[in-house]
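If you scroll down you'll find the structure; I have some questions about it.
The complex is shown incomplete by one protein chain, all other protein chains being positioned as in the whole.
Per-chain residue numbering starts at 1, and chain names A and B are given in the order in which the chains are listed.
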Amino acid sequence: MSGKAILQCKDVTVSFDGFKAVQGMNLSLEASGLRFLIGPNGAGKTTLLDAICGKVKPSGGSILYRDGIDLARRKEHQIAELGIGRKFQAPSIFPTLTVEENLELAMKQKRGILATLRAKLAAAERERLAAQLETVGLAGRQRARAGSLSHGEKQWLEIGMLLLQEPSLLLLDEPAAGMTDRETEKTGELLQEIAKDRAVVVVEHDMEFVRNFASLVTVMHEGRLLMEGTMDQVQADDRVAEVYLGKRREAAC
Amino acid sequence: MDVFWLQLFNGISVSSILLLIALGLAVTFGQMNVINMAHGELIMVGAYATYMTQKLFQSYLPASWFSQYFLLSIAASFAAAFLIGLLLEKTLIRFLYGRPLDSLLATWGVGLVLQQLARSIFGAPNVGVKSPSWLEGGLSVTQGLVLPYKRLFILALVAVCLLAMFLYIYRTTAGRRMRAVMQNRDMAACLGISTRRVDSLTFAIGSGLAGIAGCALTLIGPIGPTIGTYYIVDAFMVVVLGGVGKLVGTVFGALGIGMTNTLFEYWTTASLGKVLVFLCIVAFLQWKPKGFVAMRTRSLD
Partner (left out) sequence: MTQWMIKTGASRYGLAMWYFLAAALLLAAPLFTSDFRLNLLAKFLAFAIAAVGLDLLWGYTGILSLGHGVFFGLGGYAMAMHLKLQASGGRLPDFMDWSGLTKLPWFWMPFQSFGGAVLLGMAIPAAVALFLGFFTFRNRIRGVYFTILTQALVIISVTLITGQQAFTGGTNGITGYGQILGHSLAAPETKLALYYVTAGVLLATFVLARIVVKSRFGKVLRAIRDGENRVRFLGYDPSRYQMGVFVLSATLSGIAGMLFVLHVGIISPSMMGIVPSIEMVLWVAIGGRGTLIGAALGALLLNGAKSAFSESYPDIWLFFMGALFIVTTVFLPRGIAGLAVDGWRKARRIVRRRKEVPEHERKGYSAV
């Protein structure tokens, strides 16, 4: 790996009541670029993201961010403040807030009590909000309650929120789930676009999607790193075929 | 030293009653995610059922039979609380599944109505229940240490109930269904378990246990319409401390609350003791925020 890594996971282990969902995973990310994380069910992909964003605490190993900030010692909101954004599988927006309010809260800003008590939407912020609404296709819906949006619209709203957060590292869990083909296409293009100046990790099951947009793919199996490479390399790899399809070599994808 | 042992014994005895009360709460909270504030009033129902049984024996049956009334009253109090619990579940609780705070408020209203009903029927003042003669006196362990039979009886009663619950939950088909629903409601429903029926039954059994607790309380002192409120908060603390999902958590919580309550009140005063217990609970929760046993999940909320 060349260049400076923004994230370095070393021997990360996460266990739930004795069961090790991630065991000794290694992952290194550069400051920009799109990385797909794939692997069969139960490989520990989501758990790894959880460990990076602080939702679960690793029981071993280290997760170093930027200049050696140990994320395992930080709380979720601190990690988010450090510039790590996370999208969960199910759309999680604030249903009783309006679309606009959802975006306003997500915007990069001071997040202390006193700051939010005084905060006013500045003209520049208003413009950014409007631009973001345009990007995610929700212009004109800004005053609608987020809970009243369709599933796809909620996904887009959440992506919009993540972008306004201006993260340096974005962790996405199946962002295209439940989207139409056209929307999936749009999502992929958007991801490539934003990955130009930040690191983006995408957990994905849709191999079609991965093939279309991936440059680098990391394959996980049973909580460990199985291999890393381009999609072509991954597809040609015997071990990958084996974990996905069982022992029979001839059935490679 | 004898006094200390007696306090210890009292603590266990208080714990056992708390356990009986909290069992129903823990199970309904764990399984249906509802908080039943009227649970305290089900204790009261059990207590008054005992009182009624006693009255019936005094009025209609030969005096020589009187001493046997208590055994029957245990069954009567269980049945009365069971039925009221069933009614409550069918008419109200089922609309509030998964809304713990709302269920808390609505059932508090139910509790208020039940209390007032008791006041209208039996009058506001406390009434005494005459304990059967075979429970008078106590077991002398040493010169200064006498364990009252009443309290020993309560211990035995709770032990029997606990054993019955254990056998029910872990050894019967109905119990297995209950555990299935508690652990994964959707999956259980998919497998053809009538979750509605399981819920009703669980709730009613929990209520019935509260009824038995009420019956046991008549041995300790006079009973009144508000007897439930006195115990309910402690019972909730048991659930908070013990966590939900496993019987052992509730047992631990009940012992924790019952023992600390008794010992602190013995070492300090009743009012300061309560404060200390509360502080202990808050301190414990710093260590284990979800209670003694906690289930870890991967869902976001």
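Note that a contact is a pair of C-beta atoms (placed from the backbone, for glycine too) under 8 Å apart; a residue touches a chain by one contact, two chains touch by 3 or more.
Quick caveat: nothing in here was measured; it's all calculated off a predicted structure.
Touch with the chain omitted from the figure is made, among B:111, B:148, B:224 or B:258, by B:111. Of the candidate positions A:165, A:184 or A:218, contact with the hidden chain is made by A:165. The missing chain, though absent from the display, is touched by one residue of B:87, B:191 or B:270; that residue is B:270. Those residues of chain B that touch the chain absent from the view are 29, 35, 92, 95-96, 100-106, 108-113, 115-116, 119-120, 229, 233, 236-237, 239-240, 269-272, 274-275, 277-278, 281-282, 285-286, 289, 300-301. What chain A contributes to its contact with the hidden chain is residues 53, 55, 75-77, 80-81, 85-86, 92-98, 100-102, 104-106, 111-113, 116-119, 143-145, 161, 165.
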